[in-house]
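In this view, the complex is presented without one of its protein chains, the others remaining in place.
Letters A, B and C mark the chains in the order given here, with residues in each chain numbered from 1 onward.
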């Protein structure tokens, strides 16, 4: 049971937590390595079994608990091995070192060995993963899969100011200042952008309290011990500032953007980012459904970030277009949502009254394709990208694949592409690949009178030819978002044909039989359910999912993780979730993902918006 | 004449310079904006003609010079306009404000107006370019083309800690703290990774002397004026630290790597980097021939950096393969030079005695293709890249285009590709595109016994079939480098068939008739000429180039820019250059590019290694 | 391209919405300072064929040209406009009338001579109207025209208002593109004085290109220069009007409207120096991004205080004003002078 660690905030795999000692410790946290030897410190190492006998080790445990009671995380006696050690040795030693202690404890995580409960796990031999992105990635994912989500992970002897943000981004809660200190004693000056030998520098590029009072010349002329101390202080200052920055970024929800730049400092860090992105499962499960900040897509790795890939996958897996046979493909706009941009206003004006026969889908990098109904939905309305007019080959490949998937699944009788340049190149690639005809209506400039006229005439020509299904923009939008968010089928249920949509775009509300079912939250482009909407979904035989099952109690305000019996694994932080138990039914915002809800013993699982006593009669109506 | 500014060190377009006042000022420099109003300061503004009469303006000039003599850069009276102002207004005002002053002066650079001599130019309306990458790029390139290279460029009201490194990278010498100050008074906390409203923060992620003594809570509770002062001090600390860091990076020659990460902070900065890379002329002309550091290729923009593109272009334009009809294409290795890597040792062993009939070319990202002879030459032996096994579409496109260009120009009777995965994909693309046959010899793993055996047998099979030209690895290597460095034809001249190569790889020396002509510098993979080699090139009717023409004097040690009459425009910093004048002949290392040598009035143009009295008889032998 | 051409290009891209010529472009009631007291005012903006200067390009900040009529109104229509406007004043007991067109009321091309006489005559006939103020460019302030007006008005007070903007010909030409000189104004003022007509000068705080400080000091200096040539001074705070050159640059981050703290300082300094002058300011659009503004917290309060001062001419109402953003404004005064062509934005 992890009674001594709680995760409070998440940003992807990164999190802000609290170690619950009498003076709580905020994570991500930097341990002052030497303090581990202090039996009264917040983290106390009970020693190495390479040189302790079993009796001595037990005596150490006793001493630590005597000194500080349960107010210290006691790191159980350990006998450390390096990562490439043979499994048998690991096994033998693991058997030998089968120690326990009361109160909060830390354990070594050893690859291949069973995991016993602890509040903190130490990645054995972590320092040796420096430079080896693939192995480090595998180890992190392995550990995270094996340990409870609400336990702290400590990676010793690896952290520097340059890699701290990345380590935290990947889900590491605790680091130490070993490397910062050793660098100081090696005359190495660390910065977030790399390390420098003091001898090769000309100036001190820092204004920290170690550097500000001295010049580089003065530093060089000091006795070694004094110099080492100042350098260590500087290095630790940098480390600390970087960890605080990472915490601030987690709070703001934009650590990813920082890491996308910061990882350029060392090739293995860029490798880590790319390799982790290939682990869609791990990355996506931690990515929130939506954020209030902009998603800055400034680098090629922006295309593989989980929010972007998830959007594309959900379009493919969850989205069903309205029954409209004419497709118009449009280019994206810098202004979001697209429909309020200058160019889209013109497109819409050109479509005029025929717009109801037409389905509009926007082509964009890095999101791929965005049906008009989802233009509000995170991150479609939230990304900002580098505008130079040039699309690189990977962008074209990725967006083409999205469009190709889309057109393979969703069939139209007529496809019009009102696009130019890279957008057109993409349409042509897909048209060729799938052997489908696309009519191009733009000649040189999508907003020229000529082009717009051509679009207008082409569409009216087609419409004049036959009978076409019409769309219902407001219900189509609400239904598409419901499917996107709750999975296929939810849209039908929440926005049936007999439903009414009230309030103007983008503040739509769904009513069925005068009962409000759902509201669109324009900021994120997602849906919030009323209690009636919740009952509707919960009572349906055709829908299952996004449900948190609780014990027989009636929660208030917040649902805590220990109260959760089961939860849909698809639930992500920020998701709208149904809360069901024998005594209660409710709805709220997920504060952790579904797996975490089930596996955590601490923390808020769901921030409840509505909660009612379960009323079987009511549930039936 | 720019008697008051000198460029001392360069890294791409970025430079470290010195403003030559009685206390010299190191650039890149941050002006404390308010100090511009101090008539005795190092930079003194003579005022705005929007509110001064001509007489008042002249009086200001007189006052400044009276107070500080020529020990201040006097910014001539100006009447500022914003960038989008109509040309006529600009013209009218420019005519009206035709002021002059003695001593060091600064002038407004106004788009469309003639440039008059000055020591410092101020980009008019620079602050308005924030966010507009294309216009800013055009303005910078325009200014740099119009003003003398050894004048300082000041960009006011634009610099923040987040964009400082980029501004400096693009060639800006002077910035100010206007934005840092205004942000401080706006309760905005600046960092190199972006800005934060103080109200939305939870902790201060900084250990500077403004932040270290206080907590965020204390800061928030202060009276506004005190808070603004502390925030401003912090913001200016960050700015200063960033500018010092940029200076250190220029000295180390790796500002580009930093900027490739740092530009992710704001999309327009990433846009600037991409747009500037499209300006190959501007970027390449400032890129040094070689650097002693690693070139870190961690992002897609690494493919477009000028050193990389130049290498590819020179392979295409300057390189001629030896007369060997069998080509073996090989994958690159992490270890450099490739030939000392494990995998290449195996390839070479497999080729065995047939190696002399074979030309080896390595396929690699981001460099494209590297003939074995140039594997030592910067950056072929100096790059480190992100290894994940995945090549993105842009990499494949770029490397394919390099290989395709190479094979279009250089013909072989047999092409063997001993490659796998992306390398093979690239070979197949090119094979299909050019309709040429490629024999693949690897089956699954390029270093498996089976694959190596196949390579060996394939090559010996081909060799057994006919008569093939043999290569001479040592002279081929020296000739290829000579062509790469001095242009086509230089190789023939410096390494003729009768020449001898002494000393083992990679410390080759070229001798002709027992006279040493040239030496290979293994660190950069480039050639240094002896005075005999210099005479050989200089006296040839078949070669012209990389020559600096000087007046009728005999320089010693360093050749200063004012002594240069003419210089080859192809000369880059770090190039080996011939120095010729009526009284002297010599050779040395270029310390600036050819254009700068001609246009500069200060600074070292060439660091001379050998210099002799011009002796017409000797020159003829 | 010349400044005038640049302004004209923008003008030509604007659409003027068609509307009835029977109604004025705008009419509203407000209160104003008059002889030490607060008086009711009816402001009428006539819809005319438009400002001749504006039609040829005109001033960089002026969006009133779009208030002009698509088809020039007939004299009957103009008089109908007055009639309709006066309905707004029905409940007032005693009031001034301020007349604007989108150009010059005294320009015969906008308001034919006879119509002008009729309009003024009708106002003179209304007992409740004790004063009439008309706006005009200075070239129309001639002996002949003034005399004709005075004739029509009888004993109703008459005042002519001119948009001088600044006493600096440099600024008026290169920043505002106003098309006349300071001497044109002073000549007009002399004509007015000779005819016993009072003068009101409209000034413009913060035209394009000027720093906050330069703009502030320009108004202070202008008031010194104009003190002998006007009885009332009204300071317009530049705001970003649709279809203007100012808007064009503002959209590109190249213009910021003035701070309200600047007008506060101007009023304090100039009124103390020229207690005899009525100095007023009506911050239009105050607090919005397009209008003069401080921070969100204080813009409304400061703007209200400026209004109150304008009505009362009592400097004490400005004394208590303060806000955290005043420190920022002081910094801006210092630094905006040294940006060499780009404004300090919020």
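Quick notes
Basically, contacts are C-beta pairs under 8 Å (C-beta built on N, C-alpha and C of every residue); 3 or more make two chains touch, one makes a residue touch a chain.
Nothing here was measured: the structure is a model prediction, and the numbers come from that model.
Touched by the hidden chain within the whole complex are the displayed chains A.
The missing chain, though absent from the display, is touched by one residue of A:12, A:39, A:83 or A:525; that residue is A:83.
The chain omitted from view is touched by exactly one of A:7, A:25, A:101 or A:122, namely A:122. Screening A:22, A:48 or A:292 against the full complex identifies A:48 as the residue touching the chain left out. Residues of chain A in contact with the chain left out of this view: 33-34, 36-37, 45, 48-51, 78-89, 92-93, 108, 122-128, 130-131, 156-158, 176, 178, 181-182, 185-186, 224-225, 228.
Here is the rule we go by: only the chains that are shown with their structure count from here on.
Here the CA centre of chain A is 37 Å from the CA centre of chain B.
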